[in-house]
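One protein chain omitted, others in place.
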Amino acid sequence: MAQTIYQSFSYILPETILAIFFVLTLLTAIVGKRRSKYLPAYMALLGFVIAGIFVFNQIGTDELVFSGMYAVDPFSWFFKIIFLVAGILIILFSLQSRELEAASTKYAEYFSLIISLTIGAFFMAGSTNLLMMYLSLELVSISSYILSGFTKESARADEASLKYVIYGAFSSGLMLYGISLLYGMTGETNLYAFNQAIAMGGIQKITLLIAIVLILVGLGYKISAVPFHFWTPDVYEGAPITVTAFLSVTSKAAGFAMLIRFFKIGFIDVAAQPVVAGMWEIFRGFRWTDIIAALSVLTMTVGNLVALWQSNIKRLLAYSSIAHAGYILMGFVTLSDQGISAMLMYFVAYLLMNLGAFYVVMLVANKYHTENIDDYKGLGYRSPYVAFALTVFLFSLTGIPPTFGFIGKFYLFAALIHTNYIWLAIVGVLNSVVSLYYYLKVVKNMYLQQPVETSRVSFDFGTNLLMTLLVVPNILLMLYFSPVLAWAQNSVTMFGIR
Amino acid sequence: MNLHVGLTDFLVVSAILFSLGIYGVVTRKNAIMVLMGIELILNSANLNFVAFTRFGLMNLTGQVIALFVIILAAAEAAILLAIVLNIHQQLDTVNVDEVDKLKN
Amino acid sequence: MSPIDTTLLNLAIAVLFLPLAGFTLLIFFGKKIPRLDLVETGILFLSLAFSLYIMIEKIFILHLGTLDLTFRWIDIGAIVGHPGFVLDIGIAIDNITAIMLVVVTLISSLVHLFSFGYMRDDIRYIRYYAYLGFFSFSMLGIVLSNNILMMYVFWELVGISSYLLIGHWYEKKSASDAGKKAFIVNRVGDVGFFIGIMIVFTSLHTVLFSGIFKGIAAGQLSGPLLTAAGILIFCGAVGKSAQFPLHVWLPDAMEGPTPVSALIHAATMVAAGVYLVARVYPMLTGDALTVIAYIGAVTAFLAATIAITQNDIKKVLAYSTISQLGYMILGLGVGAFSAGFFHLVTHAAFKAGLFLGSGSVIYAMHHEQDMRRMGGLRRKMPITYWAFVIFSLSISGIPFTSGFLSKDSILGGALAYGMLSGNYIIPILGYGVVFLTAFYMFRLIIMTFHGEPRDHHKFEHAKESPAVMTIPLVVLAALSLFVFYTFNPFSPESSWVMKSVVKPESVVPAAQTRGWDNPVPVETASVPSTPNTLPQMGNQTRSVTYYGEALEESHYVGMGLSLTLAFLGILAAFVVYQWKKVDAEKLKQSVKPVYTFLLNKWYFDELYGATVVAGTVGVSKAFAWFDGHVIDGIVNGAAAFTRGASSLSGKFDHYVVDGLVNFSAWFTGLLGKGVRRVQTGKVQTYIVFALLGVLIIFFAFRQF
Partner (left out) sequence: MQYQFLGIGFLTWITFLPVLGMVVVLLIPRGNTTAMKWTALAATVLQLVFAVLIWINFNPSLSGINDASGFQFIEKTRWIDLQGVGWFGHVAVDYFLGIDGLSLPMVILTAIISFVGMIASWNINKAQKGYFALYLLLDTGMMGVFVALDMFLFYVFWELMLLPMYFLIGIWGGPRREYAAIKFFLYTLLGSVLILLVMLGLYFSVSVKDPTTGQMMHTFNMLDFMNAKNFDPNSLLGGLGTYWRYVAFIALFIGFAIKVPVFPFHTWLPDAHVEAPTAISVILAGVLLKMGTYGFLRISFPIFPDAMLKFAFPLAILGFINIVYGALCAMAQTDFKKMIAYSSISHMGVVLLGIAALNTQGVAGGVLQMFNHGIVTAMLFLVVGVIYDRAHTRDLSAFGGLANQMPVYTGVMTVAFFAAIGLPGLSEFVSEMLSYLGAFQSFQWVAIFSSIGIVLTAGYMLWALQRVFLGQLPDKWKGLPDVNGRELVAFVPLMVVVILLGIFPSIMLHPMNASLNHLVEFVQKAGSGLVATK
């Protein structure tokens, strides 16, 4: 049941906390100058931790607040956890990033922007209202525009941010136009009402399609699904590694959260009885699933194939992240809670492996001053542990046991097989085989080829510790994944759906 | 003689604006002009919202949304201008075509 | 089982495994302990003693039936509704076995003795004796086994030991080639043998001879399949006994040391084929037997013709071996079972003798094998010479020799067959060979021992071989006389061998026998032969309807015919080579084409070389290429295309295209390439593509 505005505030405590710390972090620029330059980082970290505590308090809540604008339900809760973890990790990474050192005077802005982006992501995950969707999306976008161009001394960062902002603004503009059409047709901005409106029928389908496709542009751009992915490689390559990592996880996950919620709440046919347990019907005559399926196939295939050609590892990871978007989309095609839970599980895996990979890339960039795959030659002999970690992450990205990435893929394919999307499953597995090749290219350079110079390069304890924190779950969660699975399965419930 | 202006007229106008916006974004080389194109797109949407509210639907949601959008548009414009400024300092050009160092 | 049986069986097992023990001993301790060759030889003589005891007990004293010792080797159990799978193997001793035991051990031990002298200063002396031991083991295995599978097993082992011994001087390429050739050619026959076994086993579910015959008698296997089985098993014999068309390996096998040739490639191993046919005789259908008879006849003739032209002393003997083996096979084929086997025994003695004799000559001539360089050795080495003469008389089938007895009865059988079946090709060939045999044998003797020495240097140094080498010769020479077999030099039937080795009852369905084939006429069978008339012999003609009769009828005719031909042959030899009445060279010139044809062994090697060998090698090359280029290429795919297309990493198509299958590889290349192009770095192009995407999606899904 909906809540009054006043009550509602108690449900957005985490967001509020983050907002407060956004300000505080900014303030440190003024007050904490002559104290540790890392003060803003610590402040932001503190903010995330406290917010985290409040988020944990919300476990199990299933509420719709601010008169149906914003849902606080297990689904969004799951994503919030992901965002928090990602945020914390990114902050920790940033502390070691050499690129950011250059702009260390602007740490306050940097970290506050990370917070603001996270806030935006929070709202994206929970918004059940078209306007809300648009606003939160814009919040995330704007923060990321600035972040990607943050080291404005470097030309490529500037270029990245320029492309990003133009492309982003354009896509969101299209999305907005689509929203306006939806509003015009239903007179509603609330997804639930919108659902009922469609259920009553009398919607001009052609217009509806236009609107949906336009909205899809906005969403597709966020999750960088082909053909709305073009900004991704350039921005990922141009932006500072930490930001790239952050975008590749948080903003993408947020985009997915929004996508799933929009389509599920908007188009689920509550009346219809599912054929397979856990599947839900969408309104007859709407073939979103086909669109999504097409997108997913396109996305993973293009992502993988182009990744094969990359020589810059950031760019390679950019394309691989596109491909992964494709994999995740497969889960949504099934239109089943099972598929969604598989997607959620995949996010956990993706968070671990992708951030890990980017972390190693950052470390290598710090010490070896290169992002070129060919310069990874002999890494396995010069910095064994880092190389080992990267190997684990890459195999996890490929989805080979004994890594958690395997479980992620495993459940995606399971969902597909269960709902008889066998052709899609086959495309998926073939893609993962292709992907093996370019991940192996890195591994090959690290181990199979002799280093040019053999001096050992070692990293400090903190680094190794942080890396271990990423490596261990990647393997451990494969050996015992039931908690994650349970969590994912319980998190598919959204407010107002069954 | 008073000619009656209906919802459709508004929609048509907004559609035209929308198209013009897209055209601008795609064709203009100058980043500022591209920004203008984007503004056009946003405002065509705004026009829709307002029109829909004015005709048929008797609630104010549309107008409210329009307000929000205007604010956001301003914010976006600010960011973009800042970045363009930055670009100009770095590469001294505002031609989006010449900003293509990042590619395969 | 009565105690004496057990004793004999145990003795037989001892006979079997003693040489193996010797082999292991020599292989592992040959280097450490000196003079192990004596041990090995001792072992052989011991087993000879045992075998003699077994034979005498079995045949002359106790007249025992077949002794059999069977045990279960493999039992895979059964599943419901299917016959179980068990393999029983073991040993059995009947008269044939008993005699063969003696033959093998006797020749083997004599060869061991002989080798003391012949191989004295060989680099791998001990290894040589080890292999001899191993061979004896395998050969005895063949002789003793009571089942076709174990026979096959030892068959192969014999092949291997022959391979090792032929290639004993493997530094010579020709030697190692010869060994390889022998093994592979034999393998070809063995495949047939193996298929035959498969047929037999799958239809009868046993490999024991007794079981097989029982099964066939019960009609579980009959018709063309039975004939096929018989012929396929015979293929094994064709390989081992160097029958046409697989005879090509035996002459090359002469690359091995001469004693080896004597033991393996004259007396025992090559006789194994004959022994095999004798073993499975009851299951051979009429058609199969006819095929066998023809193969035998052809082989005998073909080899004899070639032997005439050869100048290498061992080559001559080799071809004579082939042709004699042809005789035995022919004998079995035409139904002269006992005669065929009898010839095996006698031939073992005199042919081994011939080889050892030639060995002695070669030894004296310091490993000179070309007869054209010899001559006049009679005076230098009398013992060898006289032994040689006896062997030659024996092989030519002159009375008072063992050869006369056995060969004559075979020919008689052939003639009988001719009468009954009405086709005289086989007997004609057979008798023709008698002439040829006598001719080439005495050509050999004259060229080697008579006349004037042609190579004086070698001649000077030539001298009679030491006792260890002459004693075996003497022994064998003695054994080539009739007394050891019968006291009536003119009646083979009275020899104990023929008496104790009786033609076994055929178990094939009567309809598939050659009606007259059995000792007693088969009423059920439609007797194919219309009564034939004998050549005029003074008395009136009368019809013969079955083999026994025909044999008696043909006996004297046959004997006379063969004697005449033999003497003619010897005469011819003397005319040409001794008294030089006819100039051999002129003769050659006058029949040049024929001569060259024969000299080149009917061009069999060339034929096989050009067809089979070249074919296989060619195909293998082709396949290897196919594998490297096409299969890998399918996998390597349109590497060409992608290489052309890919500007970035040539590696990529090399690897990935390789990894994926053709199409997807091509696809990958194309797409990857294509999509990469799109990433121009110009944001507006991106936007255009996005819009394009929107439109495509919109139109693709417009239809609701």
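Order of writing sets the chain letters: A, B and C. Residues in each chain are counted from 1.
Throughout what follows, a contact is a pair of C-beta atoms (placed from the backbone, for glycine too) under 8 Å apart; a residue touches a chain by one contact, two chains touch by 3 or more.
Given the structure is predicted, the values throughout are model-derived calculations rather than measurements.
J.: Which chains here would be touched by the one that got left out?
T.: The chain that is not shown is in contact with A, C.
J.: In the complete assembly, which of C:Ala14, C:Ile61 or C:Ile74 touches the absent chain?
T.: C:Ile74
J.: Give the residue, chosen from C:Phe154, C:Tyr327, C:Tyr363 or C:Phe404, that touches the chain omitted from the document.
T.: C:Phe154
J.: From the list A:Ser144, A:Gln338, A:Ser383 or A:Thr463, which touches the chain that is not on show?
T.: A:Gln338
J.: With respect to the chain omitted from the figure, which of C:Gly22, C:Gly133 or C:Gly167 is a touching residue?
T.: Within the whole complex, the residue contacting the unshown chain is C:Gly167.
J.: Tell me which stretches of chain A touch the chain missing from the display.
T.: Residues touching the hidden chain, for chain A, are 276-279, 336-338, 341, 381, 395, 400-402, 406, 410, 413-414, 417-418, 420, 422, 425-426, 429-430, 432-433, 436-437, 440, 444, 447-449, 480-482, 485-486, 489-490.
J.: On chain C, where is the contact patch with the chain that was removed from view?
T.: Interface residues of chain C facing the absent chain: 27, 73-80, 82, 84-85, 149, 152-154, 156-157, 160, 163, 167, 170-171, 173, 176-177, 180, 183-184, 187-188, 190-191, 194-195, 198-199, 201-202, 616-617, 619-621, 623-624, 627, 631-632, 634-635, 654-656, 658-660.
The criterion applied here is as follows: only the chains that are shown with their structure count from here on.
J.: For the interfaces A-C and B-C, which has the higher count of C-beta pairs in contact?
T.: When B-C is set beside A-C, the one with more contacts is A-C.
J.: Farthest from chain A in C-alpha centre terms, which chain would that be?
T.: Ranked by distance of C-alpha centres from chain A, the top chain is C.
J.: Point out which chain occupies the most central position, where each centre is the mean of Cα atoms.
T.: Given all protein C-alpha atoms shown, the central chain works out to be C.
J.: So what's the Cα centroid distance for chain A and chain B, whole Å?
T.: Inter-chain centre distance comes to 27 Å.
J.: Indicate the whole-number Å distance between the mean C-alpha point of chain A and the mean C-alpha point of chain C.
T.: 79
J.: What whole-Å value do you get for the distance between chain B and chain C if each is reduced to the mean of its CA atoms?
T.: Chain centres of chain B and chain C, defined by C-alpha means, are spaced 98 Å apart.
J.: Out of chain C, which residues touch more than one other chain, so two or more?
T.: Residue numbers touching two or more other chains: 676, 679, 681, 683, 687.
J.: Would you give the residues of chain A that are in contact with at least 2 other chains, written as numbers and ranges?
T.: 162-163, 166, 170, 174, 233-234, 306, 309
J.: Okay, in this complex, where on chain C does chain B touch?
T.: Interface residues on chain C, with respect to chain B: 676, 679-684, 687-688, 691.
J.: Name, in rising order, each residue of chain A that touches chain C in their complex.
T.: Going through chain A, the ones touching chain C are 162-163, 166-167, 170-171, 174, 205-206, 209-210, 213-214, 216-217, 221, 226-228, 230-231, 233-234, 285-287, 290-291, 294, 301-302, 305-306, 308-309, 311, 430, 433-434, 437.
J.: Taking the touch rule as given, give the residues of chain B at its contact with chain A in the complex, in rising order.
T.: Per the stated touch rule, the residues are 11, 18, 21, 25, 31, 34-35, 38, 41-42, 44-46, 48-49, 51-52, 56-57, 59, 61-62, 64-65, 68-69, 72, 75-76, 79-80, 83-84, 86-87, 90-91, 96, 99-104.
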